[in-house]
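Moving on, here comes subunit A:
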Amino acid sequence: MSPAKRELILAALVFFALPVLAELVLRAARVPFDAQLYGPDCALGWRLRPGASGRVSTETPQWVRINSRGFRDRERTFEKPADTFRIAVLGNSWTEALQVPQEKTYTAVLEQQLNDRKCFAGKRVEVLNFGVAGYSTAQELLLLRQKVWNYHPDLILLAIYPARDIANNIRELNNAVTPERSPYFVFRGEQLALDDSFRSLPALQPWQIRLQSTEFWFDDHFRTLEAINTVQRYGKIRVAMAAARERAEQSGMDNLEYAIYAPPSTPAMQQAWKVTEALLLAMNREVRERGAEFRLVTLATRPQVIPDPAKKEDLLRKLGVQDFSYADERINKLAVANGIAVTQLAPALAAYAEAHNVYLNGFNASNYGAGHWNETGHRLAAETIGEDLCRAPQDAAVHISTTRARE
Partner candidate 1 sequence: MIPDSQTIRTAATEAASQLIGRPLRPGQRLVTSGLIDSLSVLKLIGLLEKKLRVVIPPETLQPEDFDDVDLIVETVERVAKPAA
Partner candidate 2 sequence: MAFNSVLYLGLLGVVAAVFWLLPARWRRGFALLSSVAFYASWGLAFVWLPLLVAGIVHIAGERITAESTGKKRWSRLGMAGVLALLIVFKYRGFIADNLHALGFSFGAHPHLMFAAIAFPIGISFYSFEAIAYLVDLRQGRVTMQRFADLCLFFYFWPNILSGPIVRARELMPQLSFQKRFEPRFVFEGMDRIVWGLVQKNVIANMLGIWVDRGFDANGPITLPTRDAWLLAIGFALQIYFDFSAYTNMAIGAARLLGVTLPENFRQPYHAATPPEFWARWHMTLSRWVRDYLFFPINAKHAGAPLPLYLSLLGVMALVGLWHGAGWGFLVWGALHGAYLVLYRAYESWKDAEGAAHEQRIAGWFWRILTLTAATAAWVPFRATSLGKAWTIWGSMFWRWSGRGSLGAGFCAFVAVVAGFCAIEPWLVRKLSDIEENAGTQGPSVFRVLVRPIAYSIGLLLFLLCDEHNTQFIYSQF
């Protein structure tokens, strides 16, 4: 063999030995990396990967397991057990709740409480969590159509996080990390029509999705790849955060999420409201047609549950609004007019936060008041929803939580 060829073989050995070495070192050191919980979905853009499990540490380290049907929930069967009242909760990351253990999520706590209180005429109650991070109302409607009915729910509970959901319903304002991967509903004339142009994206073609599942297999089995993915994910989140910040600056607001506390002032936001309202009514209609009940829950947004009244006042002054209830009230009005039941979480949660001077968002000094609900937030949410459900369990009449903090 020529010296040049020997050199090539030696170089190749070094080249291929390096990743093996890296893998061994990472395994020996037992460095924890975050799991890849999301995968492509050619109808919804993305979904939770069935059976995925692993660590998530975006806000606080948490060990997470996705059930075999691709939801952040315990295992559920399509068949509804006899004598059972099934509640299906649709929502985004606030419902998905990767930040707290599964049994502490508000859906799980709610299930527990409703069963303890036995207010469903002695029936067992199951609360199924269909929350997926970044989903808009549009995606939730599609999810309902495509998957949720398989579980024969008796009540559809749509958990709206107004600070995100309304803007996320139109392309220009969607600040999911990959807004181009979402389906949208748009107005064609006065009719809502599905814009699923995202389906032509190369990444969502069937062979690409198959390829990706192969990649996922490798990602799941090699620490080196997991490490690379973790670093990459943080990079992408930072980039998306910077983009969101910039958009907010351009629109003259610190934070796009604050746009919901006043009547919409931009054409985009007006459009977002129009689409959202139409989607809520469409969902209500579809649920009724299936003979199930429909209920809206407006989740409490961050500014609403700031414990310190002075800080809250500061923010109100800065935004130039009287209170943080514009979105909640607007949704409430729509619901009342159309005979849809609503539970508002803000009043009860705000009162609790102020009375006990505790943060319901965030997990440690660095992110108190930011981030998603902590366990207290979830417990209070479950209690408030449970209260409303028990008061009028099988009755779809209009019902609004009466505990109003600001009244």
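Inclusion criterion for the candidates: all candidates are chains of the complex that A comes from, given by their letters.
Note that in this section a contact is a pair of C-beta atoms (placed from the backbone, for glycine too) under 8 Å apart; a residue touches a chain by one contact, two chains touch by 3 or more; residues count from 1.
Just so it is clear, the structure is predicted and the values come from calculations on it, not from any experiment.
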Options 1 or 2 - which one, within this complex, touches subunit A: 2
Contact footprint of candidate 2 on subunit A as seen in their complex: 2-8, 10-12, 14-15, 18-19, 36, 38-40, 46, 58, 92-93, 98, 132-135, 164, 176-178, 203, 211-212, 215-216, 228-229, 231-233, 235-237, 239-243, 246, 249-250, 371-372
